[in-house]
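Shown here: the complex without one of its protein chains, the others still in place.
Our next item is subunit A:
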Amino acid sequence: MSTVQVEGVTVRFGEVTAVDDVTLTAEPGVTGLIGPNGAGKTTLFDVVSGLRRPSAGRVLLDGADITAKSPHQRSRAGVARTFQRLEVFGSLTVRENVVVALESRRRSPRLAEGLLDRVGIARFAANQADTVPTGAARLLELARALATEPRVLLLDEPSSGLDRAETDAFGELLRELSAEGRAVVLVEHDMDLVMGYCDIVHVLNLGRLLVSGPPDVVRAHEGVREAYLG
């Protein structure tokens, strides 16, 4: 059972404050992170996964401060993520993408087939990764992240590119992953997915945390409607 916390995290790009003093916690289960474009969701993922140093604030994993740790150290500590703008290894096959992740954990390459099967893209295993459809590439990023046996899983718009049936299957997969004790954090624009599968939802707007709570509470919140509808 794992918990990730951000405490008072602020990220500035020159004059612009992308994330402004955000404090939130993701516990085992599915946590939604939503907000309009430019709200700071992906930047917050970059801070948690270590790709970006915050201007202020801390990141804690199960109570231990990991703010100073590099991305690969955080990965070894159990943090994994996918990317909104795809980051698959385009020159390698789909299977090799997963094998790279398995090998970085000294796990057997033979586990790759099972992982690809689990996310539902086993049929692409031998294809070069920059040739598969966007939806499959997103699922590949998920399979690759799972290969590192993460305790905290950050998913950045994983369902874009999936059709309705695939999205539903993906929702069920989310439920399974969180039932195994992981903290899954979901940045997503598909509100059905967010409201249907998240235990708790945090809403960001212009870098600030607007509201946190169960889906029903968030749905009813005035400010959320305003932020989305303007």
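The rule is short, and it goes like this: contacts are C-beta pairs under 8 Å (C-beta built on N, C-alpha and C of every residue); 3 or more make two chains touch, one makes a residue touch a chain; residues count from 1.
By definition in this document, contacts and distances are computed from a predicted model.
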_Chain not present in the shown complex, as UniProt names it (candidates "NADH-quinone oxidoreductase subunit C", "Paraquat-inducible protein A", "Branched-chain amino acid transport system permease protein" or "Sarcosine oxidase subunit alpha")_ = "Branched-chain amino acid transport system permease protein"
_Contact partner of the left-out chain, one of A:Val4, A:Val30 or A:Ala129_ = A:Ala129
_Which candidate, A:Thr31, A:Thr148 or A:Thr167, sits in contact with the chain we can't see?_
A:Thr148
_Could you pull out which residues of subunit A are in touch with the chain that's been left out?_
46, 49-52, 70-72, 74-76, 79-81, 83, 85-92, 96-97, 99-101, 103-105, 128-130, 137, 141, 144-145, 147-148
